[in-house]
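Here is the structure we will look at, set down as structure tokens.
Of the protein chains in this complex, one is absent; all others appear in place.
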Amino acid sequence: MTTIQTLPTGLDVAAIRDDFPILTRTVREGRPLVYLDSGATSQRPRQVLDAERAFLEQHNAAVHRGAHQLAEEATDDYESARARIATFVGADPAELVFVKNATEGINLVAYAMSNSSIRTGLGPESERFALGPGDEIVVTELEHHANLVPWQELCRRTGATLRWYSVTEDGRIDLDSLELSERTKVVAFAHQSNVLGSIAPVEELVRRAKAVGALTVLDACQSVPHMPVNLTALDVDFAAFSGHKMLGPSGVGVLYGRTELLEAMPPFLTGGSMIELVRMEGSSYAPPPQRFEAGVPMTSQAVGLGAAVDYLSAIGMERVQAHELELVKVALDTLREVPGVRIIGPDSLEDRGGAVSFVVDGVHAHDVGQVLDDRGLAVRVGHHCAWPLHRRFGIAATVRASFHVYTTPAEVAQLADGVRAARDFFGVS
Amino acid sequence: MTTIQTLPTGLDVAAIRDDFPILTRTVREGRPLVYLDSGATSQRPRQVLDAERAFLEQHNAAVHRGAHQLAEEATDDYESARARIATFVGADPAELVFVKNATEGINLVAYAMSNSSIRTGLGPESERFALGPGDEIVVTELEHHANLVPWQELCRRTGATLRWYSVTEDGRIDLDSLELSERTKVVAFAHQSNVLGSIAPVEELVRRAKAVGALTVLDACQSVPHMPVNLTALDVDFAAFSGHKMLGPSGVGVLYGRTELLEAMPPFLTGGSMIELVRMEGSSYAPPPQRFEAGVPMTSQAVGLGAAVDYLSAIGMERVQAHELELVKVALDTLREVPGVRIIGPDSLEDRGGAVSFVVDGVHAHDVGQVLDDRGLAVRVGHHCAWPLHRRFGIAATVRASFHVYTTPAEVAQLADGVRAARDFFGVS
Amino acid sequence: MKLEQMYQEIILDHYRSPHGAGLREPFDAETHHINPTCGDEVTLRVKLDDSGEKVEGVSHETLGCSISQASASVLTDLVVGQTVEEAFRIMASFQEMAQGRGKVVPDEDVLGDGVAFAGVAKYPARVKCALLGWMAFKDAVARVHDAAAQDEATSKGAQA
Partner (left out) sequence: MKLEQMYQEIILDHYRSPHGAGLREPFDAETHHINPTCGDEVTLRVKLDDSGEKVEGVSHETLGCSISQASASVLTDLVVGQTVEEAFRIMASFQEMAQGRGKVVPDEDVLGDGVAFAGVAKYPARVKCALLGWMAFKDAVARVHDAAAQDEATSKGAQA
């Protein structure tokens, strides 16, 4: 058991697991919990819980607002978290806006664009974000609803048109399926698919977007938690990710935007802390990132996310990635052996991360999931907020297993056994 | 000491203080912390911290998405919190939308209205939220920026006009200063001013709004945490409040909306969990409250807010209110004795809650705050996100003391001593 | 083992050979319902008698899990031949059980094979599966009635 847990990647998973209190619990009739749903939300190590609690028991105050000592300390902790998270993704602290989740981050960009499209009262600097009929927004067919619906709505608000790259049979963005044009204003895509596990050809997508002067928006929800990501090197204009998928708290996420863009962009949410001057007749706004952080923010959650980033950095993201690839290998190798199982997504380790989705002939994903749950295995079943992608593959629902640093190969190997049991239970053979 | 802490209101403040770990700390050169900044953000009792931690160590999962046991438990905890918070404010659970803070809640309504104003693709039910040139939005001069700037921006987006009730010399909304008209579509106002402490005549404001068919939006940030509030009885259409001001976590707040309105309103943030059906060509949306909760929500924070509401309910909101009034009395009585102190806001206990703001002749608020801080007293100085109100009184900044259940009369009495010391220090007499 | 509590033999039987499966003519109304969490779909047709008071036939095409398929099958058994009023009473009873978190004791006289779904009630995430067909049925009957009411209004209008 210990040998199988200490991987060639050098991750001491047994030690890591000790940091995660929830992993010791049992489910259903006393089965040890096997948590294979980290793609939906990850679990939190003690270090993150402790950091948040220490903040709340010692330094809690409204940040950027008070002149007393607690307020100073709270502000320092909050900004220190921003700085460490920025380092983690290769960005400048001023390029990071704290949001409640990646969904808000993407909506922020979409709303800033429709706000820009109503030109009244705005300066010329926001013109580059304005959209109108004839303009195009490009996404892909594999997007999570969070990186699709906000763009559909932006199109509704501005009269722009949504277009998309389709997806190949093996779960890749089909670069031949669409030509960008001078009217393409935004190209938004997931770094790593939350269903297929496939990693997008970021460099090529960015190159094409730049060639037509389009802004790029990277949905980094499934990349930043699982692999080394340097947003500056990727050269995207915006990126969004959520704390809860990277061992951090829920209720906090990050929108990254290149300084020059954040400086030119009008605000989204308005209220306290994001203003420069307020009169009844009208207001002016603070520089970024404050301009985009209206109201009392998710203070302790930012501190918790800072601790999560410290935790991941101490392990090393290269090792996290190698560990997950090892798990994907175990999943693919063992599931491939089960009759009737079809992997949805790349059946290789190339340009791939840790989300393994599949269907089982003759047993609905929901029923497979129930049998797995009965054995203590927590997976996700359904369309995983990527309904168009499922429709593309002609299926309503898949079973998805997803991992993080605390997942062991032995746990992953139980998947195939569970699927066999489901087939038996439903009399398929 | 113990006698002064056990008030006629029957609050056992000494016992309550034991629940708040942060209150035992010292600041600056070893001074006991006297936290008089609860209006900005309150502190959290152990019970809230423990509830959140227990959730994270035992039940954490993505809510409303999974079929495994953890997901079931997490969903139950999340929805149970919603139900208890709903009871706390006299509402139906389906009328409560979880948001990150009150600021988001108010922006949600404002954006839903501008989204409605772009009629493309919407049904007739959203027409009642649509605005255009000639329409009016009414606020008051005492609003927090969170209940002012979003309406300014909504006006910018739709061409509507912002109007406002002015404020009387003694810090009340001047009901004679404005006539509503048939073009008034929204009347938005604070239940209790975060600067003056004055409580708005909700009944009369709602009556006038209804008479012209306008929607009412109540900023309940400073009322729900400090007094019994029954939103159904107040008969407002929308209300918003934040968790962090009511002993709960940061990163969570609530937007209340009457069922009929939430059902008719188009979405604001879009993405996962708020959809009914998604196709590349367009999407349809879930019923409320899900329609307004895009993405993985602030799960553990909702659970924490549920625990905060349990904590406050156990004390009883009538007693909380009585306790705070007692503190206001001490503040007013002692500050009145200090030469050069001018209270900004009602100098009586009538229709008033616990925020006491003042200026000191010849000593700038920032300097007063610094002297208080040096003595361990954490107050807030500045415009408290109510800049127009300060301008109304011809001042740039005030000192504000604000309270919660853990504040003692003895602490409040230290204020006046501190102000005297500030006057001495700066040689004013 | 809990699994058998949810997937009782009756449920598995209905799942393997569902009653009412396959869309049939004639029908008065057709509805299409979707479970947004998992993407499951049911298309359901209903035929009432001329008075609109009795359920003469139900047929459906269910793309979904065993629970949603078995439930649509049991629905067919329970409502066909009943008055609409009686069918809605059965539905209310089924719904109460399904949403009862395993705490509602179902009445076999009313629910017949439907009592087998009592185990499903303990799994909140599956309750929607069990109700999918029923919601489609309710909606379909409402449509027939709405159409009838409209016809009447039109013919009254014509008379006037």
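Every chain is named by a letter (A, B and C) in the order it is written, and numbering of its residues begins at 1.
Everything that follows uses one rule, which is that contacts are C-beta pairs under 8 Å (C-beta built on N, C-alpha and C of every residue); 3 or more make two chains touch, one makes a residue touch a chain.
This structure is a prediction, so every number in the text was calculated from the model and none was measured.
Student: Checking the contacts here: which visible chains does the omitted one touch?
Tutor: Its contacts among the visible chains are A, B.
Student: Just name the one of A:D12, A:E29 or A:D76 that touches the chain not displayed here.
Tutor: The one listed residue touching the chain not shown is A:D76.
Student: Would you mind spotting which of B:L108, B:V309 or B:V381 touches the chain that isn't drawn?
Tutor: B:V381
Student: Pick out which of A:E260, A:E276, A:D351 or A:D424 touches the chain that's been left out of the picture.
Tutor: A:E276
Student: Over the whole complex, note the residues of chain A touching the chain we left out.
Tutor: Chain A touches the chain not shown through residues 64-67, 71-72, 75-76, 275-277, 286.
Student: For the chain that got dropped from the picture, name the residues of chain B it touches.
Tutor: 28-29, 364-367, 370-371, 374, 381-383, 387, 390, 396-397, 425-427
We adopt the following convention: only the chains that are shown with their structure count from here on.
Student: What whole-Å value do you get for the distance between chain B and chain C if each is reduced to the mean of its CA atoms?
Tutor: Result: the chain centres lie 45 Å from each other.
Student: Taking the mean of the C-alpha atoms as each chain's centre, how many Å separate chain A from chain B?
Tutor: Each chain's C-alpha centroid was found; their separation is 31 Å.
Student: If you average the CA atoms of chain A and of chain C, how far apart do the two points sit, in angstrom?
Tutor: 38
Student: What are the residue numbers in chain B that touch two or more other chains?
Tutor: 65-67, 71, 275, 277
Student: Name the residues of chain C that each touch 2 or more other chains.
Tutor: Residues 37, 123, 126 of chain C each touch two or more of the other chains.
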